[in-house]
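This is the structure I have questions about; it appears just below.
With one protein chain withheld, the remaining protein chains of the complex are depicted in position.
Coming up: subunit A.
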Amino acid sequence: MQLGFLVDLRLCMGCKGCEIACKVENEVPLSTWRLRVKYVDVGTFPETKRTFTPLRCNHCANAPCERICPVSALHYIENGIVNIDKERCIGCAGCVMACPYGAIYIDPQTQTADKCTYCAHRVASAMMPSCVVACPVEANIFGDLDDPMSNISKYIQSHQGNVQVRKPEKGTDPHHFYVGGGNVTLNPLASFRGEGHNLFNNLKHLPIGGH
């Protein structure tokens, strides 16, 4: 079994339901995220378009985070999920440096690395990851890539030529796919990021004492 994920970006409407479901399910602390939806605006007014890209760990088959971890805290489980054992982690942040997708953060409460696990605990009980359940438009498709009859395999088959992974040149062999993605959605260097890369990066503080 080789579990994988696919997001159909043509369906995603940026509701962030998956983000919240993930936060609640995995008790992800404030200011950190296992899954997030990035908004990128493209074009020049009035010809503009907004794109939404859910970003999470890609559960790479050739995962640099697993390779660099000195204590095997990051490890593969039989279904292909790259899992994390927080009891082992020494918080060296090697994995943060190794993951080309910025998918790992250091949990401010436990001081250990954390990331999306495809909800391995739910999958073990034959449930879907919480973000899949929460998506109102079924843009998230999760399943066994080794099984040609699974939803995800059929989806990949029927969208040949329009299925992409992030940063294929890194050779990480991601098990997370996007349909309908493009340079702007998948390549972080193709868009401009405001100062501080903050939540609402166009917000300006009002000057003290005046409006």
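Everything that follows uses one rule, which is that contacts are C-beta pairs under 8 Å (C-beta built on N, C-alpha and C of every residue); 3 or more make two chains touch, one makes a residue touch a chain; residues count from 1.
One rule holds for everything that comes next: contacts and distances are computed from a predicted model.
Engineer: Write down which listed name, "Cytochrome d ubiquinol oxidase subunit II", "ABC transporter permease", "Acyl-CoA dehydrogenase" or "Polysulphide reductase NrfD", is the UniProt protein name of the chain that is not shown.
Structural biologist: The record names the chain that does not appear here as "Polysulphide reductase NrfD".
Engineer: Which one touches the absent chain: A:Leu3, A:Ala21 or A:Cys99?
Structural biologist: A:Cys99
Engineer: On subunit A, what residues meet the omitted chain?
Structural biologist: So the residues of subunit A touching the unseen chain are 31, 33, 36-45, 50, 55, 64, 66-72, 88-94, 96-103, 105-106, 111-112, 166, 170, 172, 183-184, 188-194, 196-202.
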